[in-house]
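For this view, one protein chain was removed and the others were kept in their places.
To keep things simple, chains are lettered A, B and C as they appear, and every chain counts its residues starting from 1.
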Amino acid sequence: MSDSGMSAASFRTLYDRLHGQARWGAGDRRGALNHITPQRLAAAAGEVRAGRTVTMAAPLASSAPDNPEPAARHMKHLPAEPSDVPGLSFAADQIVMNVHGDADSHIDALCHVSYGGALYNGVTPGTVSSRGAAELSIDDARDGIVGRGVLLDIPRLRGVPWLEPGDQVTAAELAAAERAQQVRVGPGDLLFVRVGHRRRRDELGPWDVPRSRAGLHPAAAEFLAERQVAALGSDSNSDAAPSIVDGVAFPVHVLAINGLGLHLLDYLQFEDLVPACEEAGRWSFLCVVAPLRLPGGTGSPVNPIAIL
Amino acid sequence: MSDSGMSAASFRTLYDRLHGQARWGAGDRRGALNHITPQRLAAAAGEVRAGRTVTMAAPLASSAPDNPEPAARHMKHLPAEPSDVPGLSFAADQIVMNVHGDADSHIDALCHVSYGGALYNGVTPGTVSSRGAAELSIDDARDGIVGRGVLLDIPRLRGVPWLEPGDQVTAAELAAAERAQQVRVGPGDLLFVRVGHRRRRDELGPWDVPRSRAGLHPAAAEFLAERQVAALGSDSNSDAAPSIVDGVAFPVHVLAINGLGLHLLDYLQFEDLVPACEEAGRWSFLCVVAPLRLPGGTGSPVNPIAIL
Amino acid sequence: MSDSGMSAASFRTLYDRLHGQARWGAGDRRGALNHITPQRLAAAAGEVRAGRTVTMAAPLASSAPDNPEPAARHMKHLPAEPSDVPGLSFAADQIVMNVHGDADSHIDALCHVSYGGALYNGVTPGTVSSRGAAELSIDDARDGIVGRGVLLDIPRLRGVPWLEPGDQVTAAELAAAERAQQVRVGPGDLLFVRVGHRRRRDELGPWDVPRSRAGLHPAAAEFLAERQVAALGSDSNSDAAPSIVDGVAFPVHVLAINGLGLHLLDYLQFEDLVPACEEAGRWSFLCVVAPLRLPGGTGSPVNPIAIL
Partner (left out) sequence: MSDSGMSAASFRTLYDRLHGQARWGAGDRRGALNHITPQRLAAAAGEVRAGRTVTMAAPLASSAPDNPEPAARHMKHLPAEPSDVPGLSFAADQIVMNVHGDADSHIDALCHVSYGGALYNGVTPGTVSSRGAAELSIDDARDGIVGRGVLLDIPRLRGVPWLEPGDQVTAAELAAAERAQQVRVGPGDLLFVRVGHRRRRDELGPWDVPRSRAGLHPAAAEFLAERQVAALGSDSNSDAAPSIVDGVAFPVHVLAINGLGLHLLDYLQFEDLVPACEEAGRWSFLCVVAPLRLPGGTGSPVNPIAIL
């Protein structure tokens, strides 16, 4: 819950320490997805017991005043209108989406963040041109991200309906939530941290999200490294705002994506998953994230599915 | 392999017979997804053994001369350029997609096809307006479509690299492929039928897909009904072109989506899945289809994941 | 300056009276453009003396918090990057625009407004389908709207920098501005009414434009009819907000577009034109409005050019 500030030098030291733990060779482009071994993936299938599935995505293309360029959907054909096609008519539409728009559920590819003159694993930012990302694009995750998912519910731990904008979740709180929920995050897990952003939005309406968000404290990235999580998702974008790090606006993005090679899942919602976990009496599940196949893409809209 | 033509009257009789088998009440909006019971879903998780995942999607936003309005992706921010954000820079892009574009992997919602003045289950086409589909939108599948997937490989059965445009797959061939591949399609399965469209495209280049496609013979829809499949996918769009039914351009779309309440998955690719199945020595797997959350949407781009 | 409210019945009476003055036959699709005769158009060329041109458009694709879905522009090719084209490289971009977006300069086609169950001249609203407007589209103005332009500057008349949101410009004020500026609006003229919206935005920043705008008093539409103007433009959207008419949100749009067959030009800016007129010592000019050729379109972005 600390928000006492972090100096640029302390942040750099933290980055260097974490960055040194992403060790899959100079040619690696999968980052922390390497933690998902076939054995761990097969074991995760054992999480399926009730035969129930739950979305972790928020609706796209809704009116979104907290998003300056929201996703949009337009109709192309209406089935009630005459058709060029003999014997039937179609309903069809088009979607337009800024992949990393605030409020729209999406995944960040490892090319998304440049820090200190490099992308993840020292890849030069110049590999991303107007044609897209020649390296580290979301297409590297085209076979899906599948593993054991674990949801840690921080408002539940704190006994509040949601964290307020600006609140920060520390490593100690993540560990406390594990104990309270009787689950332990381990190697290859997909970790989801609920701050209650979506519920707050549903109840109080949208606010100036780009400038005020609850999120992880930067030092909590040590927890991610130590537990060897494979991906990190949140109902915020994982980074609190304003940033407490001098001169670095998105410290968790830098540490997680650029330093640890973690794909981030932003602006999810867990309002369907929480009651399902409560009913099942556990906070782990098989989780499938299926990014669209976008060669060169910096990320993708996603609908992560929890299977209990 | 028959393409001897079907009269409008025969088609109507077939439609009426199949339509009568979709029996989940007047308020039903899930159609054949009802075949996926919790028991069947939980059992499908048992298909995961090797801990391996495979995409069934084709790349989006590729140069697509067989698609008059292809999906597109544009860069919004380049990480090699100066940034407004302190301490880091971002790669970000935007995507634009006609959901039902030829060549782009997507799922059709149950509102997609109007036939005889009605959508699936008698819903009026007027429920789809310029705001989107008030009924039967893809959001009804927001929790994902998860079950046992089965791939039937028709070119393998015929001993050819791919089916030629215009070729039709009969129910007898589907049954023959089952026997040859030692797998049996059953209730709640997600059935995938390979005609080799994508491999032909990769090897010979694109062609006039809207006018010439391999696909299922309309009468093969009886197989889908009888086996109670929950969804149908293909590397074509399931419908052969030109149509052999007098006056009905997309007979399989009509029978499957509108008649049986089957979500169709169009323009997938199985070129990664075939060798994975060969290696595993079986043609069934856990399958997860995660449509984007598009309230009112007529479908969604998807990346179906096979987990073996 | 009155904002004392207008009853639904008074509004309907006003509408009926004005509507009756648009008399070019049942098949007419050009509305008040009919006031621009070849003679008047040729005479308007005599307004060109100094050989100077001035834009009346505001920049598109700017950051626009007063516009929930602003126009956007994306780069497709950067000339500093390697090129597929031998010997040279290109800069190229894409634009996306909601034609009638608040803050973006555009023209409204005569199909834009349906009132009392009809478009202009009794055309049925059903002629506009998801394919576009079969009647009254902006393509009817594809040869451009060219005539004498007259700018009436209401803040100048009132001695204020701009009108405040909610302020209404009466017919009496339009006549007073004519006298003060020594110009008289006549048949076939393109009338531009400055309320200072754009200057206020430049100086104070954007505000909630959809809910609070200066504009014309509905009764000022009588002035438009009497003077037989051919088109009406404003740096607002001609309609004040909130509306003073019971139950009618955009009364000037209804009276002008639907009743009189006037093309409206919304969200222009006159901050370049005012000093040019001052320097020239007159408030009339040759004016050219060139809508894009958008068959079926409900309007178009435009950059009206004043030639003095």
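Throughout what follows, contacts are C-beta pairs under 8 Å (C-beta built on N, C-alpha and C of every residue); 3 or more make two chains touch, one makes a residue touch a chain.
Model, not experiment: these values are computed from the prediction.
Touching the chain that is not shown, out of B:Q39, B:S130 or B:S212: B:S130 (per the contact rule at the top). Shown as candidates are C:A32, C:V113 or C:C277; the residue that touches the absent chain is C:V113.
If you put the hidden chain back, the residue from A:T55, A:Q94 or A:S114 that touches it is A:Q94. Listed here are the chain A residues that touch the chain not shown: 74-76, 94, 130.
Touching the omitted chain from chain B are residues 63, 65, 68-70, 72, 75-78, 81, 96, 129-131.
As for the chain not pictured, it touches chain C at residues 37-43, 45-46, 48-55, 57-62, 73, 75-76, 78-80, 85-100, 105, 109, 111-115, 119, 124-126, 128-133, 139, 142-144, 146, 245, 247-251, 253-254, 258, 272, 286, 288-299, 301-305, 307.
Heads up, the rule we're going with is that only the chains that are shown with their structure count from here on.
With centres set at the average Cα position, the gap from chain A to chain C is 45 Å. Rounded to a whole number, the gap between the C-alpha centres of chain A and chain B is 27 angstrom. Taking the mean of the C-alpha atoms as each chain's centre, chain B and chain C sit 47 Å apart. In chain A, 75-76, 78, 96, 129-131 are the positions where the chain touches two or more neighbouring chains simultaneously.
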